[in-house]
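Okay, handing you the structure first.
One protein chain omitted, others in place.
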Amino acid sequence: MPSPPAPDAVTRPGVAERTFASVPALIAFALAAVFLLRADRISGPEATYPVVLAIAVLAVGAVNLVRDLLTTARSSDETDGPLTRAAVLRVLAFVVVLFAALVLLEPAGFFPAMVVMVVGGLVCFGVRRPLVIAAATALIVGCAYLVFVRLLVVPFPPGFLGIT
Amino acid sequence: MTITRGTKVCVASLVALATTLALTSGLGGRPPAEDNGIGDFAGQRIRFVVPTAAGGGFDTTLRQLQPYLEERLDATIAVQNLDGAATAIGTSAGLNAEQNCMTMLFHGIPHLTFSYLTQNVDYSLEDLAPVAGVSIEPGVLRVADDAPWDTFQDLIADARKRPGQIRVSVSLRTSNNYVGMRAIEDAFDVRFNIIAYDGGGPSRNALLSGEVDATHAGVFNSLGLEDATKVLGVQMPENRWGDVTGDAPVLAGPDGEAVPENSSRYSTWVPTACRDDYPKRYEALVGAMREALADPGLAADLAELGEESKLDYLDPDALGAVARDSDEEIRSILEDDPDAFTTSP
C-alpha cells in the first residue's frame, strides 16, 4: 500500500510508494517463476506453450519491476488521488476480514462466514453501535439466505454447526 | 448516528424483500432421522448429481427417467450438473453431501472408474453403492456417407497402408471410445491419428464438418449424425441395436478376429453410507429405480426418439460386477503404462 500522500504530487514517490508500485510486476514475476519450476512435471507441446509464456512474463515482469522501482512519477489510480493513511488501513482491515471469512467458509459454512464478513465490513466502515451492526447483518444475511437458499435452491454445504 | 435517506431506502427494501420471500418460499421438511424405507422420500427434494454438463448424454437420460422415478418415490428430483475433472468434481460433491440417501449420483462405467484412477481424488469404488444400471451405449465406428470405406475391413486395410494418417475422433482420452480405438489398433496392429475432443458433442461434430475421417461414439449419442453418416460396425459381441445402426456388422477382422467389446453403461449410485446406515431407504431406491425403468411410459417416450433399445436394466449386483471389471481393466492398462491416458501413443 502506498504511504500517506506527499503534499505535492510532483515530488518523487517515496520508498514505500515505489515498493507498492512494483507489486504487480513482482506478482507476475513470482507466478512465472513458480510455473517454470513446476513445468518439469509436464511433457510435450502442452509443456512448451506455458514455458514460452512463463519466460515472456518473466522478461516483461523484470522490465516492469525495474521501471516501477525506478519510477520518477506517481502511478495513477482510480481512487481520486493518492490514498490517505486511514484509507490504506481501512482497506487492509477489510482484506483481513475477507481472509477471515475465506478461512471460515469450509469449517463454519457459507452463511456463518458471511456473517463474519458483513460484521467485519460494517466495523471497517466505522459502524460501532451493536444494535445497528446486529440488525443490518441479520437483514443482509437473512435476505441473501432467502434469495439463494430458499428461492434459488443453491446447495451450500453445511459447516460444523450444521448451518449452510 | 444520523440515518440517511439511503439507509432508510436500503432497510425498507430489504425488509420488503425478506417478507415477500419468507411468505413465498415456504418451509420444506427434513427427512426423518430413522430409516423407514420408501415413505421417507415422500415430499422430499432428492438431489441427483450429474457429473457432466447439462444437455449431455447422462443429463438427457436422467431427465427422461426423472418423472417416472419421481412418481414412484413421491418426491421431487433436483438435477444438478457439476462437470469437470473427468467427472471427479461432481462425483466428489455427491459423495461429500449429507449421506442420508437424499443425494444420488447419475454416472457411467467406465467414466466413474476413470475419475478415481486418473484424478487426484479421495474416493474409490468402495465408497459407492450401486443402485441400478439404466442404459447402455455400445461403441460404434461412424464414417461419413461418402467415405471411401464400405466395410470395417476396408478401413483397417487403408490404415495399414497409411499408418497414423486416418483421423478418428473420440470424446475424451478418459473415455470408453478412446479405450475402444486403442483396442482396435492393438487387435489389428494398425495406427490411427486418434484425436481427443473435449466431449462427445465436439467429437461427433468433427466428423460432420469433415475435420476427421471417422468417429468412435456411442450408438444413441451419435444418432443425430444418422442422416449424413453410416455405421461401419458395432464394437460388441452381437448387434442388438440393428434398428439404429443400419444393421451394421460387429467389428471383426477379415478372418472374423474379434475386437474386445466396448460400451459405456449409464447408472445410478449412492454413497456407501446410504446403503449401510439406511438399508431400507436403499432398498426402496433400488425397487423404485427398477420399476421406473420398466414403466411402459418411459419405453414409449424413448420409442418416439428411436432410442427404446438403449434401456438395459442391471440390478445392483450386476452393476457392481461391471464396475469391478472396468476397474480391473483400466488398472491393468495403467500398470503397463501409467501415462496411457495422458500422453500420445
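Think of it as A and B in the order they're written, each chain with its own count starting at 1.
Throughout what follows, a residue touches a chain if its C-beta (ideal position, glycine included) is under 8 Å from a C-beta of that chain, and two chains touch if they have at least 3 such contacts.
Here is the rule we use: contacts and distances are computed from a predicted model.
Missing chain, UniProt protein name: "Tripartite tricarboxylate transporter permease", from among "Carbon-monoxide dehydrogenase small subunit", "CidA/LrgA family protein", "Tripartite tricarboxylate transporter permease" or "NADH-quinone oxidoreductase subunit H". Checked against the full complex, the candidates B:Gly201, B:Gly253 or B:Gly287 give a single residue touching the omitted chain, namely B:Gly201.
When the missing chain is restored to the complex, the residue among B:Gly37, B:Pro67, B:Pro249 or B:Gly287 that touches it is B:Pro67.
Summarising the interface, chain A meets the missing chain with residues 2, 20-21, 23-25, 27-28, 31-32, 34-35, 38, 41-47, 49-50, 53-54, 56-57, 60-61, 63-64, 67-68, 71, 73-80, 83, 87-88, 90-91, 94-95, 98-99, 102, 105-106, 110, 114, 117-118, 121-122, 124-127, 136, 140-141, 144, 147-148, 152-157.
One chain of the complex is left out; on chain B, the residues touching it are 2, 4-7, 9-10, 13, 53-56, 59-60, 63-64, 66-67, 77-86, 88-89, 92-93, 118-121, 164-165, 167, 172-174, 193, 195-198, 201-202, 205-206, 208-212, 223-224, 226-227, 301, 304-306, 339, 341-344.
Going forward, only the chains that are shown with their structure count from here on.
Distance between chain A and chain B, defined via averaged C-alpha coordinates, is recorded as 39 Å. Residues 43-44, 129, 132, 139-140, 142-143, 146-147, 150-151, 153, 155, 157-158 of chain A touch chain B in their complex. Residues 1, 11, 14-15, 17-18, 21-22, 24-26, 45, 47, 78, 80, 96-98, 343-344 of chain B touch chain A in their complex.
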